[in-house]
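Yeah, one chain of the complex is gone here, protein chain that is, but the others are all in their spots.
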């Protein structure tokens, strides 16, 4: 497993390992595959034995139907039809793709597309599989399924897998080795538990956020990280619970601690109300939202969660007034405005530089050129976008694109900010930066509503959480109330410590409330 | 649902439709054209495409009727003058010739409806890929992009409204300008992604060796048999045509067509060619119906026979 912040060179490294995609530029050093220089391999071997799956499920697809897409890679290598047929049968059995075989690719979900992309590469029977953040565009359920498929390949077929990934909770426990890159340098290369200990011992503190919750919890509660045996460090929830059980055997101190939530301010003014909203896309279509009621109060940070296709994006579009509900009403407090940040920031850009985008947005917002200039100045400082001001929006990193789009929305001076999956595809550092930014905006009096899959993010930063299911809001409350009543749909930390601290959601919660005597002995 | 003629090997369909089009354009005889129309109509109706046919009927009739009218108005050749209109002679020959052209045009339109239904895009591409693999790949990619881009364009339209770009409101000029801006956003985004698609193709070995073709079609005995029948009957018809049979002479002077044994043989083999698909379709329909009555009196029906085992499940 390959980890590190965006721009640390993970993709560049992976592309060097795939000969056909080696980036242009000056390079030195050697790359060998099975002792042979990579550049000397025959074309068919290089293409077939080293396979690569990319981040964006849609962009990798070439053909229009599933069978054709699967066969595409085999056709490229000129395999005879009989061989192709057998391999296709095999792989469809392995991934359960047979019912999808004749479907057009655009009918598939993101997860199905990514599995198909994986299968198409596997049909060449690669020895090495390179994956560049393959699950970053998928929802948690699809991501888990994808990772499980990888695990089976690795364990049952002994395929070497090199994966760069931000979803550590699932991938790190499966890895044999963890490599950490930063600024193009290799900072760590160790087995997961050893890697975890290194991050605890101070040599690699910045890597702490790349560990699963169990290890982080262990390291922040354990007295001296240097002295712990690596095999004791838990990586999964199960191991974490086992460790805590052992630790707590005999003591019974935990039950007393209660969390105090100081984020609640019940007397705030109501800004936005959805009153029994019903929405469907087509006249005969399914009701995506059904009699949904929800309120957003001044100064809140509301996180709406829900599964795939539950209608989260639709809810935001309806709340923003982009789409009109068939029944029910959206009530916005007088003189208040909303701003929407869609999932894909690329939808916002239509000019050639970031500066132009912001200026045009400023003039659309009705600001005078001087006012716009000073507003933009202020936003650039907050978003750290000054260096990229003259770049093309499409040349920025995903995080910067998102920040540019957000800055554009903020020029409209919205009172309410609606964000659609803002943490999708962000690395942990970028997530922290986003959270800080949102808290800062909240400090300026902007109320925030996000829809997200990201349980950890919501638990850490939201002031209220709600669950969207079957077209309506089925549960809502403060993060502590909301998550502690859930069994599956809660943070990893909560799943570890819930027997002792049912309301603790984050490591900070645990540290704050954990009876000091329990571990400082 | 594909069954009957539609589930046969694409080469059979290609042979049939290519031959049919050739005969339409070559054999200038009302009986032959009428037979062709009848054969195609029977096939379409048996395939349950009557509604599709009805929908395009007004356009077809309009085009065909205008041809039938224009010819006598602009062509004054022929010996039998019917009457004068605006000092121009309207001849029997010109009227008949116009009607012939009308029938031919109608045949071509119906041919296209039937062709579109039977030779679906992927079948066409399968045939096409053998002759021009790169062009076929390019076309297939473009075909895949169209629904994707439409979906993207909808998203872009929705979100760009937030920044005042809206093709639905304002003056005509603003709306068209905004519409073009939306297309530009789509263009930029899609071109960026195209580079990733290109990388994914290279990564999977595109261009490393000569490509082979995976096919989901298999020619069975019936396919081969039908192919043979079509070829033989088609060649026989064509041979007679080259000999000069099956031509209706209208100009310079309308002559009643003589129908000797040569014409009879030619027409017979032509009928065989035209009616094979409709026959196959009808046979299968009949098999289904009879099997429903006799073989499976219970409520669960199962597919029987090789013909109804479709290669495609959709």
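As written, the chain order gives the labels A and B, with residue 1 at the start of each chain.
Keep in mind that, in the parts below, contacts are C-beta pairs under 8 Å (C-beta built on N, C-alpha and C of every residue); 3 or more make two chains touch, one makes a residue touch a chain.
Note that in this section contacts and distances are computed from a predicted model.
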item: Protein name, per the UniProt record, of whichever chain is missing from view ("Multicomponent K+:H+ antiporter subunit C", "Energy-coupling factor transport system substrate-specific component", "Sn-glycerol-3-phosphate import ATP-binding protein UgpC" or "Amino acid ABC transporter membrane protein 1, PAAT family"); value: "Energy-coupling factor transport system substrate-specific component"
item: Among B:116, B:231 or B:290, the residue in touch with the chain that has been omitted; value: B:116
item: Options B:57, B:70 or B:228, residue touching the unrepresented chain; value: B:70
item: Residue of B:50, B:170 or B:198 in touch with the missing chain, whole complex considered; value: B:198
item: Residue of B:105, B:162, B:227 or B:275 in touch with the missing chain, whole complex considered; value: B:105
item: Omitted-chain contact residue, chosen from B:184, B:224 or B:289; value: B:184
item: In chain B, positions touching the absent partner; value: 22, 25-26, 28, 56, 67, 70-71, 73-75, 77, 94, 97, 101, 104-105, 108-109, 112, 115-116, 121, 130-135, 137-139, 141-143, 145-146, 149-150, 153, 167, 176-177, 179-181, 183-184, 186-188, 190-191, 194-195, 197-199, 201-202, 206-207, 242, 247, 251
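What we mean here is this: only the chains that are shown with their structure count from here on.
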item: Distance between the centres, which are taken as Cα means, of chain B and chain A, whole angstrom; value: 48
item: Partner chain B, residues of chain A touching it in the complex; value: 18, 20-21, 43-44, 46-48, 51-52, 54, 56, 58-65, 67-68, 71-81, 84-85, 88, 101-106, 117, 120-121, 124, 317, 320, 322-323, 339-340, 342, 344, 346-350, 360-361, 364, 394, 408-409
item: Touch list for chain B against partner chain A, complex; value: 122, 137, 140-141, 143-144, 147-148, 151, 155-156, 158-165, 181, 184-185, 188-189, 192-194, 196-197, 199-216, 312-314
